[in-house]
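The structure's right below; bear with me while I get my questions together.
For this depiction, one protein chain was excluded, whereas all remaining protein chains were kept in their positions.
Showing subunit A:
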Amino acid sequence: MIRHLFKLMWNRKRGNFLMIVEIFFSFLVLFGVSTLLLYFYTNASKPLGFKYDNVWVLQTYSNDMPDAERRERTAQLLKQLRSYPQIEHAALAGPNGPYTRSSSNTELAHDGMERTANVITVQDNAFKDVMGIEMVDGRWFNDQDAFSNRQPIVVTKDVEEAFFPGESAVGKTVMRGDTERTIIGVITAFKPTGEMDDLTSSYFERTALEDTASRAMGTIYIKIKPGTNPQFEEEVLETAANIGTGWTTDLQQMPDLRRSYLKQILIPMIIFAIVCAFLILNVALGLFGVLWHNINKRHSEIGLRRALGASASSVYKQFIGEIMVLATFGLVIGCFFAVQFPLLGIIQEVPTETFIQAILTSVFLIYTLVILCALYPSKQAAAIHPAIALHED
């Protein structure tokens, strides 16, 4: 019967051309949306590696202040902040923390292999505690690391797995440009830009605020005790303004930064998905109408098949089968185009598995859609009285 249906549908390909085209385009749109959703879902399901709750980010801009004075006042501000009972930890680090929409990507290399990673410079040892980072192997920085000739770094687990599969990276060296870095610790993860992004690799390097050879950082990450009054924010800003006279300061809560980051990604995605849903709804209505029309045109054929030995359920299955065959024609063409994405590496950020999953999801959804659209018209076809249908011709 399957062979018969393929033959029948192939012979009717001209009449069904528009339906095949409709299925083909629906598949492409679904493939696009599925790829996007799966890409973000896959990214979001990878471990974040830090905790954003009760973390505040205080950015300070010192404008024309001399470097030595800036370093001194920053140290003073840190000391003052750490003295507040509402603050658990405060860490001085680079501005490219999570959800800040800035990243500093560099290439780490080892044994001919390269990996892009975000580097965050920390200027004390508190960043791990502020962000709730968990060590897997080795240790976090201490004060000596800032002046060590070994250029110590702490890397994420995926960097270790990429460069040293099956073995510990602690004590081993990797290259950043022409300089060697020694790995002293491995952390579970640290998604540098946020959960939706595909960049999972990060590493940390330690400099000292008092070391004039390295750039002074101006971002303070503060871990607030749970239940702290929100008005404490004003006190922090006041402290920063008093110590850093003439500084421009900006205090943001990391959960707010995260919300804004998610909005930026999710809103276009939701709009795209809604547009897609409307498109698919239109296609579904179109398919339903075309099927209904086709079945009405084929009453005598239905009557004939019933006379030749088809039961009502055979007719029902035949019409479902026909639409599935039609969908297969559209999907074969669609899949041909879809597989070009992973084959030609058109969007390199999206891994091949995501494309394959998106193709399978779209194929499944299209088959489900066409079956749903065909259920009622097919049921109507099956209910046609054979004697009446034969008489209609």
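Please note the rule applied: contacts are C-beta pairs under 8 Å (C-beta built on N, C-alpha and C of every residue); 3 or more make two chains touch, one makes a residue touch a chain; residues count from 1.
Keep this in mind: contacts and distances are computed from a predicted model.
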*The complex lacks one chain in this depiction; which UniProt name from "Two component transcriptional regulator, LuxR family", "ABC transporter ATP-binding protein", "Type I phosphodiesterase / nucleotide pyrophosphatase" or "histidine kinase" does that chain carry?*
"ABC transporter ATP-binding protein"
*asked:* Using the touch definition from the top, which of A:Gln76, A:Thr228 or A:Ser314 touches the missing chain?
replied: A:Ser314
*Out of A:Asp129, A:Glu210, A:Glu233 or A:Glu301, which is the one that touches the chain we can't see?*
A:Glu301
*Which is it among A:Leu8, A:Leu28, A:Leu237 or A:Ile280 that touches the chain not included here?*
A:Leu8
*Footprint left on subunit A by the chain that the document does not show*: 1, 3-4, 7-8, 11-12, 300-301, 303-314, 385-387, 390-391, 393
